[in-house]
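I'd like to ask you about the structure that follows.
One protein chain omitted, others in place.
For clarity, chains are labelled A, B and C in written order, and residue numbers in each chain start from 1.
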Amino acid sequence: MKKKIETAETIKIIPETTEEAIQQLVMANRILANEGVLDTFGHVSVRNPENRKTFLQARSISPYEVTEEDILEIDFDGNVLTETAMLPYGERIIHGALLNARSEMNAVFHGHPAAVIPFSVTDIPIKPVMHLGSFIYQGVPVYDDYEPDDGMLIRKKSEGERIAKHLGEHRVQLLRGHGCNIVADHLPQLVASAIYLRDNATVQWQALLVGKEPKYISPEVARVAMQMALFGPMPTARSWGYWVARVKANMPDME
Amino acid sequence: MKKKIETAETIKIIPETTEEAIQQLVMANRILANEGVLDTFGHVSVRNPENRKTFLQARSISPYEVTEEDILEIDFDGNVLTETAMLPYGERIIHGALLNARSEMNAVFHGHPAAVIPFSVTDIPIKPVMHLGSFIYQGVPVYDDYEPDDGMLIRKKSEGERIAKHLGEHRVQLLRGHGCNIVADHLPQLVASAIYLRDNATVQWQALLVGKEPKYISPEVARVAMQMALFGPMPTARSWGYWVARVKANMPDME
Amino acid sequence: MKKKIETAETIKIIPETTEEAIQQLVMANRILANEGVLDTFGHVSVRNPENRKTFLQARSISPYEVTEEDILEIDFDGNVLTETAMLPYGERIIHGALLNARSEMNAVFHGHPAAVIPFSVTDIPIKPVMHLGSFIYQGVPVYDDYEPDDGMLIRKKSEGERIAKHLGEHRVQLLRGHGCNIVADHLPQLVASAIYLRDNATVQWQALLVGKEPKYISPEVARVAMQMALFGPMPTARSWGYWVARVKANMPDME
Partner (left out) sequence: MKKKIETAETIKIIPETTEEAIQQLVMANRILANEGVLDTFGHVSVRNPENRKTFLQARSISPYEVTEEDILEIDFDGNVLTETAMLPYGERIIHGALLNARSEMNAVFHGHPAAVIPFSVTDIPIKPVMHLGSFIYQGVPVYDDYEPDDGMLIRKKSEGERIAKHLGEHRVQLLRGHGCNIVADHLPQLVASAIYLRDNATVQWQALLVGKEPKYISPEVARVAMQMALFGPMPTARSWGYWVARVKANMPDME
């Protein structure tokens, strides 16, 4: 396991080419599988650095199995631009809608971590209860405006637009009885957001059961904590390096 | 771990021969062990495609250890048809009774996942609280009509018939203080049902503790969600492919 | 991982020689470590088949690391009979006292599984809530008569005798704020008891939180379930074979 150690100086966080984005996207898939955030279902995407009106995403396959050959280029309406017979995810429309609406964001997560779903079916909102969960300081709205006939899946362009409107300027939204969507500046930040959203939800749930109202972190403090503790260059490089090292140790084909 | 990736087009979901059914059954056993749904106890079966009045099931051995040589052919009364000295599971009668009563179903699960047992000893029914748990939208009845002298095991033909009658047209029944039975169209659907029954129970339990009455998914919506999100061809192929890939990575003899 | 599969017919449950008992004891240690029941602390012992007034137990080392060279022969007063400089466990006195008092039992467990400790510091007794937990149907008393100056450790012969008297005819006792002791007919039964005591405690805790009074299993039914579902020859062989297979897969030196 003698790893080449990468540092804040040497880890490339912002991909400049489609090729670099694909490599990072494969790693993001593997990390989310390896850390138990995604199982069969759920998916991530990244804006194409060479065409900001398209995004990159795996074909219909579990994140655990994704390789570079599985990555498709897709436009915001969900059309697969890659010439291939491979099938895309049904819910790719979420990714197109959010990248279209949030031009300052470049990466999207959709998944179903068990720890967050209880907050989507009760009246208790997720709030930051630990500094590493600070990035949700603007609130986590719960979407509940599903298309009647789509079985709680987001598959139509019109519903994608509703989802985007509901997210607004937030970073995270829950989908009632389903899961959550997250947007981020880049994939390493997206992975950190998915992992610490789950961890914050777990700790908040534990705190709610044992005490009365937990002492939440105020939006003012959380905004600073988000930048310093999680999203700054040093924590971003450190956490991405850590998750990459674990993938390399656990998944022989990624070594 | 460079895996040959199988897709919705190439994965065979419905076995056509006894041989194919045996191979799929071994894999189903290993998946349920690998995903932590079954430990020593519990078992799965599949209807024999070459004789719909018999089923295939491992001899008395943990699902973790099952190989092709361990599979027996058994009739609905529990008689072992394979010429062998190997011993069958005591509770094989469950499988015969349910396959007999439910001719449209081809696979049966019996197990004791910890997350579901609390719902068998309290007055709170399991209900779908997340879209991947939608397949239980018709309700999950709790059986509590044990034979007095059988130590809560289902071993007599007459009790097998009571079990089948109690299940009725449902897909899942709990056994009070014991575990659950599940029926499905085929083994990949059965495995998905067992895994997401557990996950739905976990999330429902978490939601019940933190909130008041959770917002359950209505039967109408759940019926559609079941087909689109979990039981349709694409999610079936994706999830089975994922669980197979994890077995191959974790169990060297299955590579 | 092509395992030689052992069956109810071929697995030897009752050791006849000291050598056989030592081999089984090493495996019991490894299983309890591998299944997460014991960490650094806690220990198991087995009565010496060649001298029923002594028992076999590892030197002061974690169960995870135990090998045949680490096994000591000890008398019921805690004297180490093996000629060695190796140090015994401080709490070996528990094992001597229980084997002395319970001549029909041949194996003793002492450990601190997290799931059982809450029941030792509250007024709620552990009771069978699932059929695999039936073996505690006679009740699980909580010991709270510690020697004032021994820091809650059981190290004096007089306290060993109090422990044995407190256990009486039960199979399991909790030690307040500390852990539990278990006695069994043989090591495979002891391992099964330790694992399913933990699992029953987990499920009981989950049931207590979500419902009102759970439906416990009556002593009459539990007595039968214990024999049929867990302690009979077939479940004993199946579960021991399963745990051995997992040790062999996870611990290269035990292959």
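Following the convention adopted for this analysis, contacts are C-beta pairs under 8 Å (C-beta built on N, C-alpha and C of every residue); 3 or more make two chains touch, one makes a residue touch a chain.
Every value quoted in this text rests on a predicted model; they were computed, and no experiment measured them.
A.B. asks: Kindly name the visible chains that come into contact with the excluded chain.
C.D. replies: The chain that is not shown touches these displayed chains: A, C.
A.B. asks: Among C:H95, C:H112, C:R171 or C:R246, which residue is in touch with the absent chain?
C.D. replies: C:H112
A.B. asks: From the list A:V129, A:V142 or A:L197, pick the residue that touches the absent chain.
C.D. replies: A:V129
A.B. asks: May I ask you to list the residues on chain C that touch the chain which is not drawn?
C.D. replies: Residues 39-41, 60-62, 64-65, 67, 70, 86-87, 90, 112, 114-115, 117-119, 121-124, 146, 148-153, 176-179, 205, 208-209, 251-253 of chain C touch the chain that is not shown.
A.B. asks: Please identify, in ascending order, the residues of chain A that touch the omitted chain?
C.D. replies: 1-3, 5, 7-8, 128-132, 134, 199, 202-203, 206-207, 209-212, 214-217, 221, 224-229, 234-235, 238-239, 241-243, 245-246, 249
The definition used in the following text is that only the chains that are shown with their structure count from here on.
A.B. asks: Cα superposition of chain B onto chain C: how big is the rotation, rounded to the nearest 5°?
C.D. replies: 90
A.B. asks: What's the farthest chain from chain C if centres are computed as the mean of the Cα atoms?
C.D. replies: Greatest centre separation from chain C goes to chain A.
A.B. asks: Compute the distance, rounded to whole Å, between the mean C-alpha positions of chain B and chain C.
C.D. replies: Distance between chain centres: 32 Å.
A.B. asks: Report the inter-centroid distance (CA atoms only) between chain A and chain C in whole Å.
C.D. replies: Result: the chain centres lie 45 Å from each other.
A.B. asks: Which chain C residues touch at least two other chains?
C.D. replies: none
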